[in-house]
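Reviewing the structure listed below.
With one protein chain withheld, the remaining protein chains of the complex are depicted in position.
Presenting chain A:
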Amino acid sequence: MNFELSSDRVTETSPLDETSLLVIILDTNPGQRILRENPHILTQCTDSVIAFANAHLMQKAQNKLAIMACHSKISEFVYPGPGKPLDIRQVDGQYEVFTLVEKTVKQNLMKVLTSETSTVYTESLLAGAIAMALCYIARILRTKTPGLKINSRILTVTGSSDSASQYMNYMNVFFTAQKQSVVIDVCALDQHLSLLQQGCDITSGLYLRIPQIQGLLQYLLWVFLPEPPVRQKLVLPPPVKVDYRAACFCHRELIDVGYVCSVCLSIFCKFSPICTTCQ
């Protein structure tokens, strides 16, 4: 006799009763090339990201969202913002929750941008922002109701250029994310980002460098909206060859061939008899 006894245990893990947590990191550093050329692009990016975030919330009633602004000196959560949520009444036909997201993000983003006073631009602290996002996700996972399954992912939207100076920080957050099974997606607005692409590859996320910024929302909706369990059912951009070059520890430059310390595995571009990391 063949009883179908284990059938409900299979359905237990169906995507129906899963919640999806999305943390979006928006690079707002005014030092980005595209923003220096045309500051209005930030408005457009913000609008697209908000629309995308709302589309994520629209998918399921249980879906969760957080949005961060990443700057050259600080990274901050703009949604859910610090303190009590705003008291929002509907102004038009938009769903109340979506209006709340839009208003909160714009208000908090304005605070972040106006607090910026220096005119010396340094690179965005993306690795730090991802680390903060991971902490946030870890907190949510710790306080969740037992038995609830949460798929968490981080989407980074940035126009910064690749910088090897944060190499170690990047690698640390990527492997932490992999261990926590958090997917990292990257949407590059301007240049190709080989380090972040490695992160996507490590955490089995998607990397996309968009050809034109006007279509940002459509790219986001097409490629990044499906959550990881759905992605395998859809045809998405195929993974390209990932550039796995490492940065040397002495000059923070990406190298093809280098010297590796046999004790601590530090990488150097020039030979030196004494390893500076472990002596």
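A few remarks follow.
In this section, contacts are C-beta pairs under 8 Å (C-beta built on N, C-alpha and C of every residue); 3 or more make two chains touch, one makes a residue touch a chain; residues count from 1.
By our rule, contacts and distances are computed from a predicted model.
Between the names "Signal peptidase complex catalytic subunit SEC11", "Cytochrome c oxidase subunit 5B, mitochondrial", "Tfiih polypeptide 4" or "AAA+ ATPase domain-containing protein", the one given in UniProt for the chain missing from this structure view is "Tfiih polypeptide 4". Here one chain is not drawn; of A:Met110, A:Leu234 or A:Cys264, the residue touching it is A:Leu234. By the touch definition given at the top, chain A reaches the unshown chain through residues 3, 5, 8-9, 12-13, 15-17, 19, 51, 54-55, 58-62, 64, 89-99, 102, 140, 143-148, 150, 217-218, 221-222, 225-226, 230, 232-235.
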